[in-house]
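Notes follow the structure.
A single protein chain has been omitted from the complex, and every remaining protein chain is retained in its original position.
We call the chains A and B, going by the order they appear; numbering starts again at 1 in every chain.
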Amino acid sequence: MNFQAPIGSSLPRDRAKRLLAGRGQYVDDIQLPRMLHLAFVRSPYPHARVKSIETIDAVAMPGVARVVKGADLVGVVSSWRGTHNLFPGLKAPEQHVLAGDTARWQGEAVAAVAARSRAEAEDAAEQIVVDWEELPFVGDAEVALENGATFVHDSLGSNQAFAAEVKQGNTELAFQDAHLVIERRFRFNRHTGVSLESRGLIADYDPSADRLTVYQSHQTPHQQQDLYARLLDIPEQNVRVICPDVGGAFGLKHHLYPDELAACAISKLLERPVKYIADRFESFLSDIHCRDHTVTARMAFTQEGDIVGMQVDDLFHAGAYSQYPRSSIAEGNQIIRLCGIPYRHEHYRAAVRMAYLNKSLLGHIRSVGHPIACAVTEQLVDLGAKQLSLDPVAMRRRAYLRDEDFPTTSPGGIALEHLSFHGCLDRALERIDVDAFRREQAQLREQGIYRGIGFATFVDLTSIGPEYYGEGGQHISAQETCLLRLEASGGIRCYTGATDQGQGIDSGIQQVVAGVIGVPVQDVKVNSGDSELCPVGGGSWGSRGAALAGEAALRAGQELRRNILNIAGVLLQKVPELLDIRDGAVVDATSGAKQLALAEVAQIGHFRPYMVPDNTPSDLTVTGRYASRDRMFLPANGLHVAILDVDTDTGLIVFQRYLVVHDCGRLLNPLLVEEQIRGGVVQGIGGALYEEFIYDDDGYLCNGTLADYLVPMAAEMPDIEVEHLETPTATSELGAKGAGEAGTTGAMGAVLNAVNDALTPFDVTLSEVPLTPPRILRALGKI
Amino acid sequence: MTEPSKTVQMALRVNRESVEATVPVRRNLVDFLRDDLGLTGSHVGCEHGVCGACTVVVDGAIMRGCLMLAVQADGCEIETIEGADQSGRLAALQAAFHRRNALQCGFCTPAMLLTAAALLEQNSKPSRDEIRDYLSGNFCRCTGYQEIVDAVAEVAGADT
Partner (left out) sequence: MKAPDFAYLRPNTLEEAVAALGRFGDDARILAGGQTLMALQNFRMASAEILFDINWIPGLSDIHEEPDCLVIGSLVRYAGLEASSLIERDAPLLSEAVGHIAHPAVRNRGTIGGSLALGDPAAEMPACMLALNAEMVLCDANGERRVPADEFFLGLYETTLRPDEILTAVRIPKARPSQCYAFDEVARRRGDFALAGLAIAGKAEGSALHSVRLAYFGVADRPVLAVSAMAMLEGQSLTAELIDRVREAAIGELDPPDDPATPAAYRRHLGGVLVARLLGQLRERLL
């Protein structure tokens, strides 16, 4: 089809104007009559028995409506297990909203106070006396899997949650015969999403209608509707989840959290609205964390610089439980499937082990597993190039999958359409003169300035298909539906199951609808984030909105357009094929002469439908539906290039330049895609340089405030150049692939490679992130 | 006031309107503005003065709303995003932020705007580094900052 503006136009977002005026409405901005506020008592220990909980003093505190322990919620809310049917070996223990007799991570809630205000709830929570018996804890995945380790869950009889292996070819033989084998052990330390707005919700249960309305800062309203209905035993048609403006999410808001479900259960118990807003302490203690992987990887090369094969062993953990409803396996599973993916090679073996231990849960944060697979692969490629005295660019050029290799299935089992590795590299080299950089680098080294360049090629598995969670047994939609309604005035309302936390998918869909139908973009109003009003959809996660919800919008737009032209054809006594819709009016397709305003068509459709023969499709409320078939993912690709200086006295890093060349297929709105990339890069830089949860020897989190958990701030971040290639996917008509995670996917690898390139004269290699100054100086032997 | 007290009656001006209120002394300024006055455009991000989301203008100077007690605003002139928006003094910044999409989720945005406006009052032609420096106490998790810097630079008429 003909993709016309505003599809592909860099338009600003409708939603932004409200937010700029301070008129956003986030969940904590909402007040309901009779609303109570929750505070939790959380375990101060990584592992402890709860011998008793004394609440007498707390109950007597001013403003307290109820103090709730786990036993109070029996029969109100069910437990769950974070299983996944595609991974039948995954052992997932039962989890409850409030810990019963054992707390298994520092921050696990054991009791809650509902009070008039949050301050009073906190006052009362301080008066709850828990008799804790500290238990031995497991704080490290390697230790967890040793013989004789303390069990996190006695019922499982082991701390091993899952193990799997992916194999192609024969790596043992191939590695024996290889000219060069590079092996490294990598550490990717633990960090999280740190949305500026913390998690929060208001649960409002009305017993007279057995109805639960939840206002929640969340990415997936329909998923939550299903979970609340099932776990709280409320008919699903009586459960409504509304996601108002959401202040950042990044994956940490697409899970079920026990404290949030507890708020719903307490609302049901008390028959009053209950608000729970996690404070920053609680965010750091109880939000889903990510990474915390130890990867040992080997790459084998020919003398000429071809890659023969790869062996990968990933060890990670889920924290104390497998997250729900998606399970915690994905980060490890993505790693073993994605290592080496941009490169031609035939022999591949990758294994993953996942443990349980006494830390808060690990799960899905922006770019699940991808940054790790990318960094591991790209560092091994750089090290191979160095050993073979090859230029890292030339090495990549040689070893990349070539245009003629597609379509193919990667050794890790990922089906690849056409990916533009060479095109991205070409474009990057148009922007960055690597030879000139090397000359400059040599000169700077003479002055004691250590500048480095790092390349990171990535593949991003976007837009997960229904085969993953559908087959996995989770009620998470990978199908998107778009509902369009032509109003009598000629304007169009659009309802989507995708959600917008600022990425701009509302605008992308608006542009698709406007472009497909032929109306001005401001004539389309997109509504999202309401499980009752919007068609069932998956919300936003995993870089899916443009590709899935965008295609559904395209299909709905095509149908509405057809019906509009059918009605117009009847009125004008012309065949619809001779008509077109341009700028919100029905026109003669050849001359462009205006024939009818859309309002005239709509008024016939709504108020005088007898004018149109019954057998002529003329619905003005239509839906379009899209789910991919026979593919698990929609891979996108790109290349990051980082240029930076390492101060070898202080270990501090200063960026000089950052470039991303990205191919996410058809661009709906370059302005918004670029913004996604930049934000993603900075989040990736966070993981590469700053963000790390630090635990002491006793298993306590040491840096649970925003003053000591370091996020990237404006002063240190580079300007980021973004270049686009557009290789549309052939699996949809729109041709869009996901873009939301690509910035994060490659940043860690690019920064790691740039730092190591900068430190070449010192003959050191760092393979642990974040690259903190002490780590850098230790590698340099200065401390 | 010579005896300790748990509530204080105070009078102040908020967004050019007179406000009288009796507040518990432990309530901080941003909670007072949000919960008592319904000025929810100021946001609460960390409650320990790091993220900058609660920044409001007190007697003409930007301050952290979570690091001031409401009673300390007794007699002060407070301006929040709602007042600054309605006065029109942010219009150029708002337009540049909108055009360049210098916001995603919008949670940091009101404070970012007030902070950027404070910079431009002091320094009408800041360099990119000066802009980044001045905004370095305002956490934005979404944008990567560049478009924000561009927008402020554009309003300052600096090269972008």
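In this text, a residue touches a chain if its C-beta (ideal position, glycine included) is under 8 Å from a C-beta of that chain, and two chains touch if they have at least 3 such contacts.
These figures come from a predicted structure and were not determined experimentally.
The chain omitted from view is touched by exactly one of A:Glu404, A:Glu446, A:Asp614 or A:Asp696, namely A:Asp696. Contact with the chain not shown here comes from a single listed residue; of A:Glu126, A:Glu487, A:Asp719 or A:Glu768, that residue is A:Glu126.
The set of subunit A residues touching the chain not shown comprises 117-119, 122-123, 126, 279-281, 649-652, 690, 694-696, 702-703, 705, 707-708, 710, 712-713, 715-716, 772-774, 777, 782-783.
Along subunit B, the points of touch with the absent chain fall at residues 1-6, 8, 24-26, 28, 31, 47-49, 52, 55, 58, 61-64, 66-69, 71-72, 115, 118-119, 133-134, 136-138.
The working rule: only the chains that are shown with their structure count from here on.
The touching residues of subunit B, when paired with subunit A in their complex, are 26-27, 34-35, 39-48, 50-51, 53, 80-82, 85, 94, 97-101, 103-110, 113, 128-129, 131-133, 135-149. Those residues of subunit A lying in contact with subunit B across their complex are 12-13, 15-26, 28-29, 31, 119, 193-198, 245-250, 279-280, 501-504, 671-672, 675, 678-683, 705-707, 711, 713-715, 717, 719-720, 743.
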